[in-house]
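Single-structure report; data block below.
Shown here: the complex without one of its protein chains, the others still in place.
Entry: chain A
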Amino acid sequence: MAHSGYQQRRRRIAWILVAPALLLLALAAGWPLVRTFFFSFTNAMLDNPSEYQMVGLANYYAANGGDSRGVLVDPLWWQAVGNTLWFTVVSVGLELLFGMLLALLMNQKFRGQGLVRTAILVPWAIPTIVSAKMWGWMFHDQYGVVNDLLAKIFGYQAHLAWIAEPSLSMWAVVIADVWKTTPFMALMLLAALQLIPTDLYEAARVDGASAWQRFKRITLPLIMPAMIVALIFRIMDAMRIFDLIFVLTSNSEATMSVSGYAREQIISYQDMGVGSAASVLVFMMVAGIAACFIRVSRLNEKEKR
């Protein structure tokens, strides 16, 4: 009995200690979320949010005879969803690949290692707005360094309009994003790599395992948890991408992301109702992906046991 009383007290103290943090979280994250949910059921306008009517689910979907409306039947929304998913898969895929290569490289012992590790962080430290503007000029069709390099290396003088042509502009966004966030991926993976005990590799080498076998059987399984965390972070970030696209290609429908769509509804069109509905959908997409990942990684762990 005394034992359980102690447990109870411990639990109470734990709650008291955590309470301020929880309260802060509820205020900073929970309250805006609840408000957004609430406004998504109203027809509030940004310039006068205190006067509104409840419209139920009309901002999401409303059948209105043959003419249905709402975010879910807006073709632009679905295009934004497609853009966002494409961007997420391609950019996070490339970041994982390059991040892994960089991490393996930095994990080797060589002179100037510290310098390389610091240097590699530079793109990540530059604010997105600044790097977007910078890449905007680098992609300039007349004077941009990208076209200049293409001309010098491949003799290809085409003056590609990177941020203007719909077929290229999404790639321009991906290139700028990969440049910026690969260092983050690389550092996460490097931290995991350095936790692997070196004697494992020595033992494998003694057993005659090739470099590829050592990577597949030792490195990959051991850094998997860290990799999944890094992937979750990056995917959630990529799903809500906004600033890079907005600065680089403005309101072009060819590159509009779901956050860009929500911003357009709320800020440009002053329509808090529809904009909140879109924001809620963005939230559900991001949260859904996070939940899937966590589930998958739990299943993996159970299997191992």
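The working rule: a contact is a pair of C-beta atoms (placed from the backbone, for glycine too) under 8 Å apart; a residue touches a chain by one contact, two chains touch by 3 or more; residues count from 1.
Basically, contacts and distances are computed from a predicted model.
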Name under which UniProt lists the unshown chain, selected from "Hydrogenase expression/formation protein HypE", "YCII-related domain protein", "ABC transporter substrate-binding protein" or "Cytochrome d ubiquinol oxidase subunit II": "ABC transporter substrate-binding protein"
Residue among A:55, A:138 or A:163 touching the omitted chain: A:163
Residue of A:28, A:267 or A:287 touching the missing chain in the full complex: A:267
Residues in chain A touching the chain absent from view: 45-50, 139-143, 157, 159-166, 169, 249-253, 264, 267-270
